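The complex is shown incomplete by one protein chain, all other protein chains being positioned as in the whole.
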Amino acid sequence: MTFPILPPFELGLVAAVLIGFGFGFVLERAGFGRANKLAAQFYGEDMTVFKVMFSAIVTAMLGVVLASALGLADFKALADHAVSGTYLVPMVAGGFLLGAGFIVSGYCPGTSFVAMASGKLDGLMTVLGVIVGQVLWAELEWRPGFATFHNAGDLGNFYLWELFHLSPRSGPYVVALAVTAMAVGCFVGAEKLERVLAGRSHPGAVPTPAGRPGRFVFAGLAVAAALGLVGLAAPTVAREGGRAPTGLAPLALARRVFDEPWKLRIVDLRPMEACSAKRIPGAECVPQDKLGTLGLADASPGRDLVLVGAAELPAMPEAAAAYPGRVYALEGGFAAWEAFALTPPAPPAPGAPASDLEAYRLRAGIQAAMTGMKAAPPPPVPAAAPGGPRKAGGGGCSG
Amino acid sequence: MQRNPDKFWNPYLAGVALGLVLFTSFLVMGSGLGASGASLRAGIAALEVFAPSHVASTPSLARAEASPHVTWLVFEIFGALLGGVVAAYTSGRLRGEVLKGPRIGNGARLALALAGGVLMGAAAKMTRGCTSGQALSGGALLSVGAWAFMFSVFGGGYALAWFLRREWR
Partner (left out) sequence: MTELDLARHSRLIDPQLHVWGWEVPVYLFLGGMAAGLMIVTSLLAARRPERSPAARWLAFAAPVLVSVGMGALFLDLAHKLHIARFYLALRPSSPMSWGAWILVAVYPVSLLVALGGLDEAQAARAAALAGRVGLGGLVRTARAYALRRAPALLRANLWVGVALGVYTGVLLSTLGARALWSSALLGPLFLVSGLSTGAAFLLLFGLDADERRLVARWDRAAITVEAALIVLFLVGLSTGGAAGHAAAGLLLGGPFTAQFFALVVFGGLAVPLLMETLEVRLHLGATRVAPALVLAGGLALRWILVAAGQA
């Protein structure tokens, strides 16, 4: 899994400004900064809100689906990271309330910001109202009576493919295709409805027909959805490869153990006795069959997970695949580590090049630190052989 | 050159563009877009001025104040404001005005906008995200709650539209 990138906090905030810029720009250009256009959705003759929202949802969904099919991302892991859990009761009730607020104010919380930015005073009032409403409910939500309602119908992270009892592997792809088909069908229906209503429409309403670009979008979405299914049908190698742990050489791991152990979570998968006898500093001993008990799917993705087997790991364990952050596997497993970091290196032959000497020093240092034993110091380096003929004579004045 | 403020992007192309922004956010941050979190943080900042100890003693507010994702939303909305200004300016829609139907006064419209905002603010806190954070981002990732929420929003809007026709028609 290459994505999400998850940049450091401050850089993420800089990215937020850029992403937000695109968000605000597109919303405004779609007409979402104008209350009349948003409200017209609910009077039938201008379906812009519906068209924009659903094509955005379908586009982003197909993007993630295709990225998962190519092994660049993991749909379920990304969704677990990005989406709040499902609380059915407050979500349905709040949805109705938000819809009511939408038609009363003419905006939704996001579009009211854009309206405010483009100078609309009603947008500014809506922004202020949303601030008040948010604080009001935040004041109430944890109080005894309200908390039961606020947390009612808690289904955890619950997805459409689970609702329809599809397998977690193929589910997202099948549901994505179905959603795309439904959306394109609805788009065609919306176009028809607009044309039917155009005759007796309100003079101020500006319907937005699909036109040729719209038809290209329909075709593009359908193709992308089909491609997602092909990715599913294709040999699973690509998907396995996508979630296969990245290899980490013993040297690289040693450096990280020294330099930034707080960014690592090392899990030793060997049997308990072997692990308790000898392990990498900071490693947790979790035999492979107990890996599920760690709850890695819900762990914080801040640290990189490093899996250590007895030898090279054949495949990604199921439980580790759910880890939201990066997953590495120690190349060659603990055997390689033992050979690299716990065995004293052979001293280089006298007269070996400087790079060999340097490598020896490094390994000896690592071995010393990991075993708590100092090796004998490397043999003294012979002085560099005299290069060319030297100028005869000595002293300062002879030259 | 005069620009026509009633000219918008093709809705499907705009939708695809919005979807690509959302997709970028997924790929970079591992989370979607949002808006109401930034409003909550603004409210918390205001409360901090008047009653500093109150925020710390209210669990929901303290949690939002400490949440890095909410901080992220504040910066994202700052970017959205800039993007909105540039888009509105270049399309001839950047001007101070009150948008409303022909049969309602400015004062009533502004009062309704405020009231609707309060409703939406409370609702968006209840649903753990507004139409951006929940419907758009959650919907794209096929969360059941997000889809239930989205249908409810449309339901609520259509249910009340007839009663509010004087505001818009």
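The first chain written gets the first letter, and so on, giving A and B; residue counts start at 1 in each chain.
By our rule, a residue touches a chain if its C-beta (ideal position, glycine included) is under 8 Å from a C-beta of that chain, and two chains touch if they have at least 3 such contacts.
Computed from a predicted model, the values in this text were never measured in an experiment.
**Q** Could you tell me which of B:Leu94, B:Ala135 or B:Ala148 touches the chain that is not displayed?
**A** Looking across B:Leu94, B:Ala135 or B:Ala148, the contact with the absent chain belongs to B:Leu94.
**Q** Could you tell which one of B:Leu33, B:Val55 or B:Val85 touches the chain left off the display?
**A** B:Val85
**Q** Which of A:Val14, A:Met182, A:Ala315 or A:Ala354 touches the chain that is not shown?
**A** A:Val14
**Q** Sort through B:Phe8, B:Phe75 or B:Phe154 and give me the one touching the missing partner chain.
**A** Spelled out, the listed residue whose C-beta touches the missing chain is B:Phe75.
**Q** Tell me which stretches of subunit A touch the chain missing from the display.
**A** Touching the chain left out of view, subunit A contributes residues 8, 10-11, 13-14, 16-18, 21.
**Q** Give me the subunit B residues in contact with the hidden chain, please.
**A** With respect to the unshown chain, the touching residues of subunit B are 1, 3, 75, 78-79, 82, 85-86, 89-90, 92, 94.
One rule holds for everything that comes next: only the chains that are shown with their structure count from here on.
**Q** Please give the residue numbers of subunit B that touch subunit A in the complex, ascending.
**A** It is residues 6, 8-36, 38-40, 42-44, 46-47, 58-61, 64, 68, 71-73, 75-88, 91, 93-102, 109-132, 134-161, 164-165, 167-169 of subunit B that touch subunit A.
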